[in-house]
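Take this structure, written in structure tokens, and hold onto it; I'll ask about it next.
Left out: one protein chain. Kept in place: all the others.
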Amino acid sequence: MDFNHSPASQAALARLKAFMTERVLPVESQLLDINRTLNAGGDWTRWSLIPEIEALKTEAREAGLWNLFLPDAELGQGLSCTDYAPLAEETGRVLFAPEIFNCNAPDTGNMEVLYHFGSEQQKEQWLKPLLNGDIRSVFCMTEPEVASSDATNMQATIKEDGESLVLNGRKWWSTGLGHPNAKVAIFMGLSNPEAPKHAQHAMVLVPLDATGVEIERMLTANGDYDAPYGHGEVSFNNVRVPRENLIWDLGKGFAIAQGRLGPGRIHHCMRAIGAAERALELAVQRGLSRVAFGKPLVKLGGNAERIADARMMIDQARLLTLNAAWKIDTVGVKNAMTEISAIKVVVPNMLQQVADMAIQMHGGAGVSHDTPLASFAAAARMLRLADGPDEVHRHMVARLEIAKHLPEGRA
Amino acid sequence: MDFNHSPASQAALARLKAFMTERVLPVESQLLDINRTLNAGGDWTRWSLIPEIEALKTEAREAGLWNLFLPDAELGQGLSCTDYAPLAEETGRVLFAPEIFNCNAPDTGNMEVLYHFGSEQQKEQWLKPLLNGDIRSVFCMTEPEVASSDATNMQATIKEDGESLVLNGRKWWSTGLGHPNAKVAIFMGLSNPEAPKHAQHAMVLVPLDATGVEIERMLTANGDYDAPYGHGEVSFNNVRVPRENLIWDLGKGFAIAQGRLGPGRIHHCMRAIGAAERALELAVQRGLSRVAFGKPLVKLGGNAERIADARMMIDQARLLTLNAAWKIDTVGVKNAMTEISAIKVVVPNMLQQVADMAIQMHGGAGVSHDTPLASFAAAARMLRLADGPDEVHRHMVARLEIAKHLPEGRA
Amino acid sequence: MDFNHSPASQAALARLKAFMTERVLPVESQLLDINRTLNAGGDWTRWSLIPEIEALKTEAREAGLWNLFLPDAELGQGLSCTDYAPLAEETGRVLFAPEIFNCNAPDTGNMEVLYHFGSEQQKEQWLKPLLNGDIRSVFCMTEPEVASSDATNMQATIKEDGESLVLNGRKWWSTGLGHPNAKVAIFMGLSNPEAPKHAQHAMVLVPLDATGVEIERMLTANGDYDAPYGHGEVSFNNVRVPRENLIWDLGKGFAIAQGRLGPGRIHHCMRAIGAAERALELAVQRGLSRVAFGKPLVKLGGNAERIADARMMIDQARLLTLNAAWKIDTVGVKNAMTEISAIKVVVPNMLQQVADMAIQMHGGAGVSHDTPLASFAAAARMLRLADGPDEVHRHMVARLEIAKHLPEGRA
Partner (left out) sequence: MDFNHSPASQAALARLKAFMTERVLPVESQLLDINRTLNAGGDWTRWSLIPEIEALKTEAREAGLWNLFLPDAELGQGLSCTDYAPLAEETGRVLFAPEIFNCNAPDTGNMEVLYHFGSEQQKEQWLKPLLNGDIRSVFCMTEPEVASSDATNMQATIKEDGESLVLNGRKWWSTGLGHPNAKVAIFMGLSNPEAPKHAQHAMVLVPLDATGVEIERMLTANGDYDAPYGHGEVSFNNVRVPRENLIWDLGKGFAIAQGRLGPGRIHHCMRAIGAAERALELAVQRGLSRVAFGKPLVKLGGNAERIADARMMIDQARLLTLNAAWKIDTVGVKNAMTEISAIKVVVPNMLQQVADMAIQMHGGAGVSHDTPLASFAAAARMLRLADGPDEVHRHMVARLEIAKHLPEGRA
């Protein structure tokens, strides 16, 4: 039993921390202000890039802090899921940091899909510019008309028509759809409705300028459009793409999704842990510097206990996530289903509580844009729904727990 | 012991419910959409009125549903705090409804201050247009530089200079400051710094166009500017107002505040209870209409238990608030301190939980602007800080509880 | 709306409080010590009465503090459910107090059954000595072999055989079965298995010395036999009783149970609220008198907040229970199902939390028999299972909430 990270992980983390401290944190507040002015309101057609972010991307790439998430030693940095975990945590401290290192969702997941399941042509056309950070991508899975917590509810369709595939359906919560550089979507739909339940779907690459792709609107998430990424609602009306845009094969949608989601949840969770650490730091600093009733806030009432609770929740959540990452690396996603579902429940709920505590310690400043706390709380709230709500993951953990007590095969 | 509302209260409630059902709820979504487009972003100088809201105000006034909060039979509707409580609950169901009935904070509190403590001239100049709904007002108490949970931290000053008062200081979270009709502020500051702790402050009326009043910016609250009301940060630099703008007297700031806050907390809490009832209704309706894994959501996992928990929390919170209102009416604010502080803690926390549950039942729709749920959650979060954070009110309840066991006078 | 208790209730409460203060509380600790020595261990055949308790019963009866629970003006004190509620609360402050006033479960519920549904002969034979406090009774419903949360699981049988009824089955958690004065049981079993689900059962009076009644053992409840009452497991093997022992009629078991449970839950809950008030008082007193790190415990960390939380939980639970009592009195049990189930969930959970907090404030003394706190916590734990577990009552509340949104009749 050894809780130390590998030397490669530690070395990369040291460099990443230095970059965050020297280049990102000092401009955090300024860049958020610029964005708030530049990209106000829900009219995504007017959203624009933040030049300062683009410059930081170039710097990060030059510093070798690029595509850290990808285990491939050539295309990424050769870091395992466990190795990358503390780096993802570090990037989670600042809302816009992951993009600077080309490590932001949903692009990371989409790149993983292409890396593992894409054809050579698909890699050349889409993976390459994504790895370069030249374009952005979206993932079109959730639908407004059905409870998407049950993925088999999906209504969108993919039909073969000669050498083409014809897509129809309506999707929402396609994060990143409003980004000026968003160029391609991975679209999931019913391709083989007669097949067994988990072999009915396919994933197809769709250029966002294809005929029949209609961006309907951007959705606010807890009151914020999250520009210039955005959460889009988009309809696909007889969208025709060549068959080579199909990823892997018809009926493979769920198989691809499963491979995509394991590491992705580690990334999400570790970033959330980084946000929670940041929130706790801010809470302690505010609690030390503000005085009420003659004492710094940390000395008043239950404030110190709440700080302790935050520390204990964060440390538990981190260990749970690292253990899940280690299981993915050592025994594979399929043998780590309890662990992966468990962190999906535990970590966002933890962040929601820690951010809420930190907000309370800040008073009005906590809910304002003067701190990242309200954004952290909003992100936590979203994460409790994204990639399956708490309830679905609790159910998975329960099912596997109960199965231990059933005769083989009755799970 | 009788849990029935008075006939006057029941009659007014019936009319109010009819108005809400027929005139407000059908246009809720449309008006919110209009507002989102019309008043996007934080540049308050471009915010504008929603004509449809103005029209509804006229209708409500004609229907006798106007100034319901004011116990005065002539200026208001002669309803006691207890009588008004269920009406406040009803208006809490729709975010913008209170203004339609001229019952929105902070105007209600400001009107109460003028009604109880204002001079005839002040009533004529400010109370009258406020009661008419022609202007809006703000309350300038909280300051950015100090922990305002301890009101004695206040740094703003009010100095006598001949027949003038000279005001200096910086305030924030002045809700309504961005509203096109906002014309006057009640400014609280140190007037008698040498006096005993609760006799050091005064409240002064300040026209918002007075020289030296500088609106610095609007703050987001949980990501939203809450336009066209807004939460403003405003500086007062040697603002000079005539002495007749002083409310009551120098040193009376805390005495006024105490009188203002009792009924105000009932109003806030009852509105929050209305929001919680609405959230619960939406949760049940969504839970019945959406199907996952072959069943409506209300039949899945712990969803029904969460609905039950919401019902039990809401009913307890309502009874606690009604009891507090009844104590204000029968024994006065000073003898209802435990009750008033208790609801200030219990109700916003309850709403935060119920809204969170309802969001979760809705999936992505819950955090979007397609439902009022994210706004309810954000409002609950704000209420846990506004008018004293949870911690201050818990401390008050504890202090009074402990005092029961101390020799007289050692509380 | 009026939160004052009726004059009759207030007068009785004043006398009861005086009796508790002067006669019961001063000997509480001594009587518990006597009982612990006299009635140690699980051999119920050696359990004996506490003479001091018997003497207090006589005193209470002479003081007119007897059968307070019974609304009948002649047999009881003519107090409504709402009137009796604060009296039940008062008796809940001391574990053995309810028996002193002949107001202890399950005798109160059994007396109510006989009062409402018993024949004249049954009243003469059993209700009279119960009202006199000369005998004790038990209620045999729960069974060890099935999940009794679903009452339709019941396996015990009642068969007609000429002028006799023949009973078979095994029951447990028959509280009071070990008491030296326990003379009669109300036995519930399947009498009409072919009838509709809620018309299959009957209730029958069984003298405990009838042939075939076998007391198998006493069960510990959270480590305690609760002597000299006890929680018994008892088998009925071809127990033959005359048909006149049948209460009301065959198939009426559920109808009787429903009538029995409404007021009974008010009683249980109000006693639990009394226990919670006592626990809070003890917590504050301990917190004021013990010093650590230079301060009384109430000034340390979150202790004051926890005291406030207890006050707020208790007050909410009491209002919810009083409202339920008022609904029983004004619209009847059948129209107060949400309220009755809600208090059954809320109040025991509240007591469990408040007692836990008070234990923590006491340190080791809190879990010891030097305070009633561990007993309160154990009682709360039992109450979360007795008369239907939390889950069943949450389900009832949810079902009725959801039904509001269903077309008539689909609940």
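A, B and C label the chains in the order they appear, each numbered from 1.
The definition used in the following text is that a contact is a pair of C-beta atoms (placed from the backbone, for glycine too) under 8 Å apart; a residue touches a chain by one contact, two chains touch by 3 or more.
Predicted model only: the values in this text are computed from it and were never measured.
Undergrad: Determine which of the presented chains are touched by the chain that is not presented, and list them.
TA: So, spelled out: the chain left out of view touches A, B, C.
Undergrad: Determine which one of C:7, C:162, C:193 or C:223 touches the chain that has been left out.
TA: Reading the full complex, the residue touching the unseen chain is C:223.
Undergrad: May I ask which residue of A:127, A:202, A:227 or A:320 touches the chain that does not appear here?
TA: A:320
Undergrad: Have a look at A:61, A:170 or A:311 and name the one touching the chain we're not showing.
TA: Considering all chains, including the one not shown, the answer is A:311.
Undergrad: Just name the one of A:5, A:36 or A:198 that touches the chain not displayed here.
TA: Hidden-chain contact among the options goes to A:5.
Undergrad: What residues on chain B make contact with the chain left out of this view?
TA: Touching the missing chain: residues 301-302, 304-306.
Undergrad: Write the list of chain C residues that the hidden chain touches.
TA: 36-37, 40-43, 142, 144, 146-150, 153, 172-173, 219-224, 231, 290-293, 297, 300-303, 356, 359-360, 363-370, 374-375, 377-378, 381-382, 384-385, 389-391, 394-395
Undergrad: In terms of residues, what is the contact footprint of the unshown chain on chain A?
TA: The missing chain touches chain A at positions 1-6, 82, 280-281, 284-285, 287-288, 298, 304-305, 307-309, 311-312, 315-317, 319-320, 322-323, 326, 338-339, 342, 345-346, 391, 394-399, 401-402, 404-406.
Note that in this section only the chains that are shown with their structure count from here on.
Undergrad: Given that chain A and chain C are copies and touch, would you call their interface same or different according to whether over half of its residue numbers are shared?
TA: same
Undergrad: Just the number, please: Cα centre separation of chain B and chain C in whole Å.
TA: Using C-alpha averages as centres, the distance is 43 Å.
Undergrad: With chain centres defined as C-alpha means, what is the inter-centre distance between chain A and chain C in Å?
TA: 52
Undergrad: At least two other chains touched by the same residue of chain C: list those residues.
TA: Touching at least two other chains: 304-305.
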